[in-house]
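Yeah, one chain of the complex is gone here, protein chain that is, but the others are all in their spots.
Note that the chains take the letters A and B in the order they are written out, and that residue 1 is the start of every chain.
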Amino acid sequence: MQALYAQLLVGLINGSFYALLSLGLAVIFGMLNIINFAHGALYMMGAFCAYFLLNIAGIGYWPALIIAPIAVGIFGMILERTMLQWLSGLDHLYGLLLTFGLALIIQGIFQNYFGSSGLPYAIPDELKGGMNLGFMFLPIYRGWVVVFSLIVCLLTWYLIERTRLGANLRAATENPTLVRAFGINVPRMITLTYGLGVGLAALAGVLSAPINQVRPLMGADLIIVVFAVVVIGGMGSIMGSIITGFALGVIEGLTKYFYPEASNTVVFVLMVLVLLVKPSGLTGRAT
Amino acid sequence: MAAITDDSIPVTPSAIRDELIAFGIMTALLAIVPLTGIYPFFVMQALCFALLACAFNLLIGYGGLLSFGHAMFLGTAGYFTAHALKVWGFTPELGILVGTAGAAGLGVITGVVAIRRQGIYFAMITLALSQLLYFIYLQAPFTHGEDGIQGIPQGYLFGVFNLANSTVLYYVILAGFLFGFLLIFRTINSPFGEVLKSIRENEQRAISLGYKTDHYKLLAYILSGTLAGFAGSLKVFVAQNASLTDVHWTMSGEIVLMTLVGGLGTVFGPVVGAFVIIAMQQYLAGFGQWVTVIQGVIFVVCVLTFRRGVIGEIAHYFRRSL
Partner (left out) sequence: MKNRISALLLGTALAFAASSGSFAQDKTVKIGVLTDNSGLYSDLGGAGSTLAAQMAVEDSGFAAKGWKIDIISADHQNKPDIATNIGRQWIDVEKVDVFMDVLNSGVGLAVNNLVKEKNSIMINTGAASSDLTNAQCTPNTIHWVYDTYMLANSTGQALVKAGGDTWYFLTADYAFGAALERDTTAVVTKSGGKVLGTVKHPLNSSDFSSFLLQAQASKAKIVGMANAGGDTTNTIKQASEFGIVKGGQKLAGLLLFITDVHALGLNVAQGLSFTETFYWDLNDGTRAFSKRFSGRMKNKAQPSMVQAGVYSGLMHYFKALEAMGGNPHDGAKVVAKMKEMPTDDPLFGKGTIRADGRKIHPAYLFEVKKPEESKGPWDYYKLIGTTPGELAFRPLSESTCPLVKK
C-alpha cells in the first residue's frame, strides 16, 4: 500500500509535464488552429537554454526559470511571424507538416552540436535532498515540480478564461473578423499566443532539465505521448487538458507499479479505448 | 478552408492519355536500369519506397486523410515476411502474401479506430497508433528488438527466379512496383476513387448524397495500408533484414516528405519524391545528422512555397494531369 502511494506521487510528477505540454498545445490550437509538432523540440530548447545560461553566463536555475521561457517564446514568435502566419487560410495539415519540418531542423542542429547522449544539469542547491514522507523518500525537487507546474497551469487557465485579455483571445478564435472590427490587433494576438504556448513548453523543459539528461531528442518521443493525451482530452478546453495531463501521468504511474512492461504503451491504449467509446474525446467539442 | 490538394484536373480521356504516356516513359526508363551500370540496389530500394509513397498518397491525395503512421504498415509487413521466410522457411511468394495480409489486418484494426476523427486528429491518432506498435515490436520476441531480423534468405520466387541474383531481383521488384502502381492508378480512376475525391472536397455533401463516407474512408485506408505493406514485403528481399527503423515515426515522416516533395495528389509525384529523397539520403550519408536538418528544411520550403511538389508544379505549368 505504501508503495502505491509512492507510485501515485511519482505519476503526478510526470503528469505535470504532460499537463504543461498539452496545455501549450491546446492554447496554440485554440488560436492558430495548428497542431504544433515542434512543441517537443521547443521543450528541448527550454532545457538547453537553461544549460547554456548556467554554463556560459553562469546564470542559475531560478533566473533560468523565467529567462528560458521568454527567450524560447520569442524564438517561437519569430517562427510564427516568419512562417506559420503564411499558412492561415490553408488546410490545417500544412501547419502540422511545417512544424514537423521545424522540429526536424531544430533537433538535427542540436544533435549535430551536442551529440545524443545528453548533458548534465544539476538540481539547484535549494531543492537538493529529500523528505522522508513515511511511505517514500521524496526528492524535494520533484515535489517542487508538481506544485510549481500546477500553479502555472492554473494561472494560464485564469489568464485565458477569466481575464479581459483571455476574453479577447477566445473571441478572436470564434470570430477573428468581428474582433478585428473592435480595433484589436488579431495577428499580434496570434503571435503572442503562440509565444505563450511555446513558453509553456520551454518552462517544462527547464523543469525537466535537472531530472533527465539534457538531450536533443528529449522532446521527440514525449510529444507523441502528449499528442495521445490531447486526443484523449480533446483540445476544446483549457481545464480539460490540464486535468487529462495530470490524470494520465497518475495512470501511467500506477501501470509502472502493477505492470511495468506496459507503462509506455498505456497512454496509447487508453487513447484507442476512448476513441472507441467516445470518439470526440473526453471533453467533447473536438471534431 | 482550402483542401490540401485543390487544383486537380478533371478526369478526362486526354488526362488519362497523358498519364498513360508518362507511365510508358517511366516503365521504359526503369526497365533499362540494369543495363546502365547504375547500382541496382539503390533503384530497388527507391522503388519500394516509391510504392509506399504512392500508397500513402492514395489516402492523402485522394482521400484527404493525412496518416502520420504509415511506417507501421511498412514495418509490420516487413517483420511478418521476414519471420515467415527465415523461421518458417516459407517460399518468397508465400512470404509476401503473409506480410501483405498482416498489413491488411493491421489496416482493418487501426482503421476502425483512426477514421473516427478527421484532419489533424486523424494525423495524431495514426502517429500514436504507430508509436504503440513500435513499442509492441520493440518488446515482442519474434522481432528480436533492436537487433532486428537479420540475414533473411531470398530464395526462389515461384521456385524459378533466383532472387539472390541482383538482376533477377531487380525485375521482380520492378514488376511488384508496377503491379501496385497500376492498382492504385486503376482505383483512382474508378467510381470508388471518384467518391473518395468528392469526400475530400466536401464530406457533408457526399453524406447528403447518400454515401456512407466512413465506409469509403475505411476502405481507402485499408487499401492504402495493404499496398504499403506490399512495399514493405518487397523491401525485405532487397534489404535482407527487418528492423525497428521501419516502424519508427521518423520513417512515417519520410514517407510524408517523399509524397510532399513529389506532389500530393499527383499520380507520379510520390515516385519522383521517393527517388529524390532516397538519392539524397544516399549521397548525403556522409553528412550524418545534417540529413535530418536538410529534410526539415525541405519540409519547410515545400510547405511555404512549393505546395504542389515537383510533379504538381510541372503538371500545373503544362496544364496536364500527371
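One rule holds for everything that comes next: a contact is a pair of C-beta atoms (placed from the backbone, for glycine too) under 8 Å apart; a residue touches a chain by one contact, two chains touch by 3 or more.
Note that the structure is a prediction, hence the values are computed from the model and not measured.
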Report task. Would you indicate which residue among B:Leu30, B:Ala128, B:Ala239 or B:Leu322 is in contact with the undisplayed chain? Result -> B:Ala239
Report summary line: Among listed residues A:Phe37, A:Tyr61 or A:Tyr141, the absent chain is touched only by A:Tyr141
Report summary line: Per the touch rule stated above, chain B touches the missing chain via residues 39, 41, 45, 135, 138-139, 141, 144-148, 150-151, 239-241, 243-246, 282, 285-286, 288-289
Report task. Could you please point out the chain A residues that touch the chain left off the display? Result -> 3, 6-7, 10-11, 13-14, 111-112, 115-120, 122-123, 130, 136-137, 139, 141-142, 208, 211-213, 215, 218, 221-222, 253, 256-257, 260-261, 263-265
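Definition applied: only the chains that are shown with their structure count from here on.
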Query raised in the report: How many angstrom between the C-alpha centroids of chain B and chain A?
Result: 32
Query - Interfacial residue positions of chain A with respect to chain B in the complex - result: 35, 83, 86-87, 89-94, 96-98, 100-109, 111-112, 221, 224-225, 227-228, 230-231, 261, 264-265, 268-269, 271-272, 275-276, 279, 286-287
Query - chain A-touching residues of chain B, taken from the complex the two chains share - result: 1-4, 66, 68, 112-114, 116-121, 123-125, 127-129, 131-132, 135-136, 139, 249, 253, 256, 260, 288-293, 295-300, 302-304, 307
